[in-house]
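Yeah, one chain of the complex is gone here, protein chain that is, but the others are all in their spots.
Showing chain A:
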Amino acid sequence: MTAADGREVARGGHDVPEPTAERVAERTGMFGPPGTGDTSGYGGLVRTVTMPPAAARPYGSWFDEAVDVLAEVLDGQGVRLDDAVERVVVTDPRARGEGDGPSDDAELTLYVSREHLVAVCQVLRDDQDLRFELSLGVSGVHYPQDTGRELHAVYHLTSVTHARRLRLEVTCPDGDPHVPTTTGVYPTNDWHERETWDFFGIVFDGHPGLARIEMPDDWPGHPQRKDYPLGGIPVEYKGATVPPPDTRRQYS
């Protein structure tokens, strides 16, 4: 997919598959537990789930400057920005008119290729114009229908110096769930990466001790993945039976 102005924004070219841009999933039907008949008449309904699209220059706010600095420093290390950063997304919770630019509340997300993740983190932490010195951890997201990019690791960085926030998102396919560790740059990510491994099965290569942290050591599976059942038992209440939450009627 392309950005709103028709410019091709998402780029590939390395072993990461061509990004499917914003489309992450498809939903069918109106409601009903998965796998049961939908009698609403909307059973044939198919809707595409799309995430906010890639942003076009100018991004607005401090975003252009930060991306430029990142590009310049990476260039000095022989890495092209387009290779390291697949996509730049700006989301703004405060809807504004056309051409107004993002509000102060807007959030910047950089989709970083996993090969260059550590280098990008290093620059973001150390360059005096960026100074994202505080990492607030890693969280995983599982998009089972985002083929070739099923597992996402999201890094939340804060620049205390400049009072800015930035989100890095790295994807890896389910068949090759490897992402390099960032503990060398942000030691605080140690436990957060262990948690993401525990819950999503993303292997952080080079991590000093990638053991499960919340689940028991011998636990099978990774509980926060979408294909892992929630579990639960039916509960009887006043003669009726309440099914477990994941088998109840649900609205999509």
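In this text, contacts are C-beta pairs under 8 Å (C-beta built on N, C-alpha and C of every residue); 3 or more make two chains touch, one makes a residue touch a chain; residues count from 1.
Simple rule for what comes next: contacts and distances are computed from a predicted model.
Colleague: What protein name does the UniProt record of the undisplayed chain give, "ABC transporter permease", "Transketolase, N-terminal subunit", "NADH-quinone oxidoreductase subunit D" or "Na+/H+ antiporter subunit G"?
Modeller: "NADH-quinone oxidoreductase subunit D"
Colleague: Among A:65, A:214 or A:227, which residue is in contact with the omitted chain in the full complex?
Modeller: Missing-chain contact among the listed residues: A:214.
Colleague: Using the touch rule from the top, list residues of chain A that touch the missing partner.
Modeller: Considering the whole complex, chain A reaches the absent chain at 24-25, 27, 31, 47, 49-52, 91, 93-95, 105, 107, 109, 133-137, 139-142, 154, 156, 158, 160, 163, 165, 167, 186-192, 194-195, 209-217, 223-224, 230, 245-246, 250-252.
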